[in-house]
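Here it is: the structure, laid out below.
The other protein chains are all here in position, but one chain of the complex has been omitted.
Take a look at chain A:
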Amino acid sequence: MYLLILAILIPFIATALIPLIHKRIGAFHIGWFVLLVPLALFLIFIMQIPAISNGETLIQAVNWIPSIGINFTVYLDGLSLIMALLITGMGSLVVLYSIYYLSSSDSFPHFYAYLLLFMGAMLGVVLSDNLLVLYVFWELTSISSFLLIAFWYHRKNSRYGAQKSLLITVFGGLGMLAGFLMLHSMTGTFSIRETVTVIGQYTDHALFYPAMFLVLLGAFTKSAQFPFHIWLPDAMEAPTPVSAYLHSATMVKAGLYLVARFTPIFGGTAEWFWTVTIVGLITLFWGAFCAVRQTDLKALLAYSTISQLGLIMSLLGLGSAALHFGDGEQGALYGLAIFAALFHMVNHSTFKGALFMVVGIVDHQVGTRDIRRLGGLMAFLPITFTFAVIGSFSMAGLPLLNGFLSKEMFFTASVNAVSLPIFGVSSWGLLIPIIAWTASVFTFVYCMIFVFRTFFGAPQLKKLDRKPVEPSIGMLISPAILCVLIVGLFFAPNLLGDHLLKPALHGIIPGISGAAPHISAWHGFNTELFMTLGIIAVGTLLFLTFRSWYKIYLIQPAGWNFTVLYNSLLQDLKRAANWITTHYMTGHLPAYFAYIFVFFIAAAGGTLISTGALSIDLTADSPITTYEGMLIVVMAIAAISIPFAKSRLTAILLNGVLGFSIAIFFVLFRAPDLALTQLVIETVTTVLFLLCFNFLPEWKTEDSSKRIKIRNAVIAIAAGVTVTLIGLTVNSGRLFESISGYFEDSYELAGGDNIVNAILGDFRAFDTMLESLVLFIAGLGVYTLIRLKHGKGPGKDEH
């Protein structure tokens, strides 16, 4: 029944179990247990294929916070299923690979806990129908990515890369949240499906375009689109299985997923078309161009991933034009781009995953991934070499491999776009295929660099840490499976196309009813084929003459890139924060009280006066009894005496008088619960004072100037007056009907006579639960501050 919801929860449950299992199994590798999770999930999702390929969709919902429209709604259609299969399928392969990749000095429980956390979060992103639930999972993927990049946290670069990725993706994520809230304020629903059906009425709304750009900001930062791509190369500090999984196959595709998912909402407008297409094309070109100059194999793959993500992004942009036409021949023509995007998304995961695993093997076996030290490895690592050739030739778009098919479709889409009659494409449209082609030439060049610089040429064994030999069979299984897929998808692409890509396409462009494109390897001698032939010819030429045109990379001055900008922004931010902190965090307690009270007076008192809520009506109040009058006098004397106390003990006792008097007030006003609480609190506070007595500095009379004393007195009196006014106002006016009547039925509703506790434990239990959590965290804070202040305490985890 709730199979899909369970599918999301299973990785989280497994994460929680890891520490328990790890303690029990001794020497047995915990990776084998972890492997069961993605494998089982993969099978679950495989079983959904027949239903989905029939055009059905699955919806399962659990009410979460129905009062504000937040429900845990899980929605499975073709698009989500493709993503889910990628997440669980690649997840299985990566876990298997990592078992052999990680060294025994690494902390396996941490690694696999983070990995499973990511897996669950990512499944949550692609399966959630509710925008806010999606957002929470979205940020969880950022956090797990942060933890995985910083897995080797003793390295400075790892920490830098982790921080950079977190700052950039969370920045985008927060923008996206704002976009979601704007969508909600327009449509009144958090459900993506419902938004799709009603968005047509709101395209003229003032928030429509801001929401669109904010959602795109989230997608672009996550999918490393220009100019936010700078975090991805630094994320390569993560262990290679992580790079293969998060930073090429799944997490960076979350942005693409989001764009695809929101195409029915925002697509069909010129703004969406141009933004997504242009950003995609720039990223495609810039990534490919930068990849060529890299000397680290992983950096090369990182830029190549950026470039490929740009390719898919531009396809999603081009395909959104289909929404403008709806059903019909033209709709189908431009919808092809979306189809190609989905196809390439799958293909990219296969070949890039294989390539990352190849780099991992090379790094693992010879101790370096610097192409200046590598070369001639073909003789030593023949199997790995085969994988590398299959992977990179597929990425370059060569025939007999799946990359060829999607690359050709990409060219078809870019050529089709030239004749697009809308959005003013006619004037600039020709640039689209030209950029696509140029970028593909660079793609070809770096693919060749990857293969030939690593595996051909003279071996430089002296520069390597170890003599290269093939790794154990376990490390070869995963890339082998991916390579089989790369070749298999070339010969049987329509198996994927008909069963998964077609339903996904219909989900993204609901208007299209016609059959999805049929993928075929041979179209005759058309423009696309000549484009590929041109790429091979020019690319080979450029590869061979690399040294003569290398200088082109020196044109860009060293200080002119986005990483430098990011670093200086971060520096400025730190400096500004530091400046502010040192100016107001003086360590002087009275000053802090002054800030708090002044802010309180301005915020609460200001609101009271500016909204005109201030109204005091004493006529309906009951008279002050003798008891109450006496208590007031006692309290006033105690309070006024505190500032003039000569010793700390006197001050504490006077403070106690205040506390107990309040308790008596509670008794007088028949609030026994509050009185009890107040009394016990007073007791505990007294004990705390007793304990702290030793540590407190000597009691000194205040020696500040008269001016400051008067200022403080004014602030104190103003704060008191504000509270009094608020109290009197609350008692006098009724802005809206009281809700207290509802709670009077507590015996029928909650089975309890005590209204206070019925509210605490039942009606408003959520507040109470979070308060207890806050209390717990505060307790932990006190404990850590005291225990760790001299660097003592457990220290087991500290290095």
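FYI, a contact is a pair of C-beta atoms (placed from the backbone, for glycine too) under 8 Å apart; a residue touches a chain by one contact, two chains touch by 3 or more; residues count from 1.
By our rule, contacts and distances are computed from a predicted model.
Per UniProt, the protein behind the absent chain is "Multicomponent Na+:H+ antiporter subunit B"; the candidates were "Purine-binding chemotaxis protein CheW", "Carbohydrate ABC transporter membrane protein 1, CUT1 family", "NADH-quinone oxidoreductase subunit A" or "Multicomponent Na+:H+ antiporter subunit B".
Remark: the omitted chain is touched by one listed residue; of A:A379, A:I596 or A:L773 this is A:L773.
When the missing chain is restored to the complex, the residue among A:G474, A:G629 or A:P672 that touches it is A:P672.
Contact with the chain that does not appear here is found for just one residue of A:V469, A:I624 or A:V680, A:V680. The omitted chain makes contact with chain A at the following residues, 62-66, 672-673, 676-677, 680-681, 683-684, 687-688, 691-692, 695, 750-754, 756-757, 760-762, 765-766, 768-769, 772-773, 775-776, 778-780, 782-783, 786-787.
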